[in-house]
Structure formats: C-alpha cells, structure tokens
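The complex appears here without one of its protein chains, the remainder shown in place.
In order of appearance the chains are A and B, and numbering begins at 1 in each one.
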Amino acid sequence: MEKRVVFDGKILPYALLMPQLLITIIFFYWPAAQAVWQSFLIQDAFGLSTEFVWLENYAVLFANPDYYRSMLTTLVFSTLVTVFSLSLSLLLAVQADKQIKGASGYKTFLMWPYAVAPAIAGVLWLFMFQPSLGLVAQAIRALGFDWNPQLNANHAMALVVMAATWKQISYNFLFFLAGLQSIPKSVIEAAAIDGARPVRRFWTVIFPLLSPTTFFLLVVNIVYVFFDTFGIIDSVTGGGPAQGTTTLVYKVFSDGRLGGDLGGSAAQSVVLMVLVIGLTAIQFRYIERKVQY
Amino acid sequence: MVERQSFFSFLPHLILALGILVVAFPVYVAFVASTWDPATISNGTMPLRPGPYFLENYRQTLFEGTARSSRSPVGLMMLNSLVMALTIAIGKIAISIISAFAIVYFRFPFRMTAFWVIFVTLMLPVEVRIYPTYKIVADLGLLDSYMGLTVPLIASATATLLFRQFFMTVPDELVEASKIDGAGPMQFFRDTLLPLSITTVAALFVIQFIYGWNQYLWPLLITTREGMQTIVIGIKKMIVTQDALTEWQIAMATAVLAMLPPVLVVIIMQRLFVKGLVETEK
Partner (left out) sequence: MSEVVLDQIRKVYAGNVEAVRGVDIHVPDGAFCVLVGPSGCGKSTLLRMIAGLETITSGECRIGSRRVNELEPAERDIAMVFQNYALYPHMSVYDNMAYGLRNRGTAKDEIDARVKEAARILEITPFLDRKPRQLSGGQRQRVAMGRAIVRKPQVFLFDEPLSNLDAKLRIQMRVEIKKLQRALGVTSVYVTHDQLEAMTLADVLVVMNKGEVEQVGAPLDLYEKPASTFVASFIGAPPMNLIPVAGGPGGIATDGLTGGAGLPVPAAGAILGIRPEHLHLATGPLPDGGVGITFPVSAVEAVGSETFVYGPIGGTGQDMIARLPGKALLDAGTAMSVFALRENLHLFDKDTGKRIG
C-alpha cells in the first residue's frame, strides 16, 4: 500500500527520520550486534584478554543442566499462565457479551489491572500469600496445608502464575469481548434456529469464529509471559527458591548481574533473540491470514 | 434476544461479579494493609476492613518513605516515575509521528530500508539485550539520569506503524488541496495531518504512559542513586527478604500510590485506552 500523492524533498525526510533511526541504531542494533559478537568470545578472569572461540559459549550453555531447567521452568510457567488467563478471560467475556446493558460497566471493572505494573502485581500477591502474615496464606495453613513459597519451588511457581494470570486477564478479556461483539448476531440466531442449544452453539459456532482472536492472544500471551513477567518474578521470588522460578529471561539478568561470564550471558541473549524472532514471525503470519480473511 | 428468560439468567451476572471480586481483592487487601499499623499486620491479625492509620501511613510514605530499608520519600519516586512516563510517552509519539510522516509522504532512496530498520526493533525487546545496552548507556555517561532512563526506550516500531496506518487512510485529495493552497510539507503536517491525528495521538499517549510508568527492568539497571528511583523500583526495595524487617503498611501504601495514576488514566480515558490497545496490536 503506497500513497499516490507525495511531497518533494531531498533532505527533509531524512531529517524527520533521524531521531528514530539514531535511537534504534545506538540502543537497539549496536547492543544486539555486540551481544552476537560477544557470544563468540571468551574473556579471561581479569578481563585483560579475549579470545575468539566460535560456538564454545553455546556448547557450554547447552551442556549446562541449569539452562535446561530454566527452559523447563519457562515452559511450565508460560503454559500455565496462558491457559489460565485465556480460559478465565474467555469465560468472563462470554458472560459480559450476553449482557446487553451491563457489558460496558463490567468492562470498566475488569480492565483496569492492565494498568498495574507487573512488579506491583507481584507485590500484591506476595503480600496475600506471605506465609506468616498473608491473609490467604493463613487460611491455607489453617487448613493444614504447609504453604511456603519461600522454601517450596512449586508453591513459588503457583504464586507467580497467579499474579501473572491476574494481570493478564484484563487484556485478554478486552480482546475476547471485542471479538465476540464483532460476530454478527444473525449467525448466532441462525444457529439457534438450526436448533443448537447454547453450550453446543458456543463450541460449534462462536468458538470457531473467535479462533483468529484466540490465536492472536495465544502468541501475545506467550510473549507476555516470556518478557513482561520479569517484574513479577523479580519482586515475588527473585528467581528462587533454588532457581525454581528462574525463567530464561530472568537467568540472563541474574547470571549477568553476578558478572564474569560475558560470553555466556551474550549467548543466552542470542538464544532469546532467536526465540523472539520466531514468535514475531508467527504473529505476522497470523496477520497475513487475517488480511485474507 | 435468542435466549429465553430463565431461572439461570442470573448466572452470567454471578460469574461476572465473582470475576470482579477476584480481580479487585488483591488491591483491596493492599489498601486495607496501608491503613493499619505494622504490629497488626505482622502478627497476622489484620481484619478485612480499613484501619485508623490511613493519614499517618500515607503521610509517612509520601514525605519520608520507609524508616529502615530505603529512605527516600515516595513522593519523589512518583515524581521520577511521572517524568519518566511523560518523557517516554511524548517522546515516542513525537519521533514516531515524524518518522511515519517521512515514510508515507515522501519518496527517497532507502525509504524501505528505514522502514525495516524501525520495524525490526519489534524483535529486539530490552530483555534480550540487557547488558550491551546497559554498557552503551554507561559509556555515554547517562547512568542515573533522566536521559539514560528514557531515551533508549523512546524508539517505537508500534507507534510508527500505527501512525503509518492512520496516514494511509487520510485522503490524497487533502494533500493536493493543501498544495494548491500553497502549503509546504511541514505546513501540511502542522495544519492538517496533526489535527486529524489527534485521537490516534491521545490513544497512543494513554498506552505509552502506562508503558512508561510501569517500566521495571530498565530503571532497575540504570538507576542506582536513591534520588533517581522510580516508584515501581522503590517498592521492590522496600520488601526485605527477612520479612520481619518489611514495613508492610508503607509498602502497601506505595503499591496503592503506584497503581493510582495509570489506573486512573485507564478508567478516565477508557474509550481512548481501548482504541489504543486494539489498534496498536493490529
């Protein structure tokens, strides 16, 4: 898609693009290139000499059981958050879509957690589930269950999953509701005349028509869990206990903070970059499909 | 209405009410905690109703901060957050709208290259290039400065794409009419394109303000001085690993204060918020 009518200008367009391009080159491309370059280097302990070692950093990385553990953690975390937040928000959106009058009111009450910073969301949940004084934690412990996210990695995982899900429901809800409201009422009425009962109607008519939205949200949620939940993990568990909630992104951060292994940290960054590029590519294939649709 | 009114017609309302309750509960608990004294909270006997320490706790939070862990007043942190959020939101909109203007309304060598250079930044979130970016900011001497905090986050492929998409819907005839009316490119931009883009700008502002206010990883790396801390970072530093030391009433008051501006923006500018959210993801 191109404009037919344009302005003449030799220098002006470059001047207009300059600020954006400068920032992207200095703060995006240059560091990304550095990460790639450093991932091929090994620095000695004192930072005095560096050596080009091809893929050795990657070899070391993929030989490290900790890295696989972190991958598994990421996988579990993202699967749980995606499944919970998508299904809960779909449930809510379907109920809100049924309301002719109240839909926008419910929308107001359900959408605001989007505006809460992930780190703050983490702190809210941490407080409720804090083993010694948290309201919910006390209730759980009163039932005889030994709840302690500070010592038990599974409990810690459950806590970050809850916080991350809570934060993401509003986003998914808004998109599901918009998707539902764009389904023509006539289609649903036709299904009703065809004798499909409400539940059946949902799974055979509404859900398939909603699939573009669902697929889109699936990808967006995975990206969200990968990157935006950093604040939640850092404020709730700090990656612990015993690295039980250290996702790939958190690992890059914590390994790098300890310093030392520059090349290894860079190699981790590059692996993440490849992941993002893959996810973005999937997202854009979806957009192409939507255009045809 | 396809559905017949039935006994179960209250069920959707019940589910929604439950949903709202679950969503609101953590925030309510935080608010309640911010109105009690430390003793009530730490011995686990805090009731589910607001206590008598509202004014005292918020006064201490805003003007003094915690007594033990980090001692900077939260009021200052909020100011830092505000500066950061506004600079990022306005900066992103400003540089994106002129980039989109250049890409849509001019033909010049390397136009598509420039477009792709901006576009590909979508695939390079800060999380994947943390330390090299940190090093560049450090080398430029921008650590612990508003510049270092904001400028690297100002580039925006999404905003550029959104403006480009909007500009494509502006009729060509308006450009032609402007040319005949003797307006040059920048005059067209100022007199016609900018006024027409105002809803898009506002919608983007809402989204980007929230984005800026909620930044976590980047300020965590860039700011070390107490005086530069943003509120989202500040709260994390209040929560001490040895729980006994955490001043929960202050931490929770801070949490409430940290949520207040972005949540208010979302609720007050609801229509623009939804528009911005849906359109930036197209």
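The rule we apply is simple: contacts are C-beta pairs under 8 Å (C-beta built on N, C-alpha and C of every residue); 3 or more make two chains touch, one makes a residue touch a chain.
Quick caveat, the model's predicted, so the values are computed rather than measured.
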Contact partners of the omitted chain among those displayed are B
Just name the one of B:183, B:202 or B:269 that touches the chain not displayed here. B:183
Identify the residues of chain B touching the omitted chain, counting contacts across the whole complex. 171, 173-174, 176-177, 179-183, 187, 191-192, 195-196
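In this section, only the chains that are shown with their structure count from here on.
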Chain A residues touching chain B in their complex are 1, 3-7, 9-10, 12-14, 16-17, 19-21, 23-32, 34-35, 38, 88, 91-92, 95-96, 98-100, 102, 106-121, 123-128, 130, 132-133, 135, 138, 166, 169-171, 174-175, 178, 188-189, 192, 198, 216, 220, 226-227, 230-231, 234-235, 249, 252-253, 256, 262, 265-266, 269, 272-273, 276-277, 280, 287
Interfacial residue positions of chain B with respect to chain A in the complex: 1-3, 12-13, 15-16, 19-20, 22-24, 26-27, 29-30, 33, 41-44, 46, 48, 95-96, 98-99, 101-108, 111, 114, 117-118, 121-125, 127-133, 135-137, 151-152, 154-156, 160, 167-168, 172, 175-176, 184-186, 188, 210, 213-214, 216-217, 220, 232-233, 235-236, 239, 243, 248, 251-252, 255, 258-259, 262-263, 265-267, 270, 273-274, 277-278, 281-282
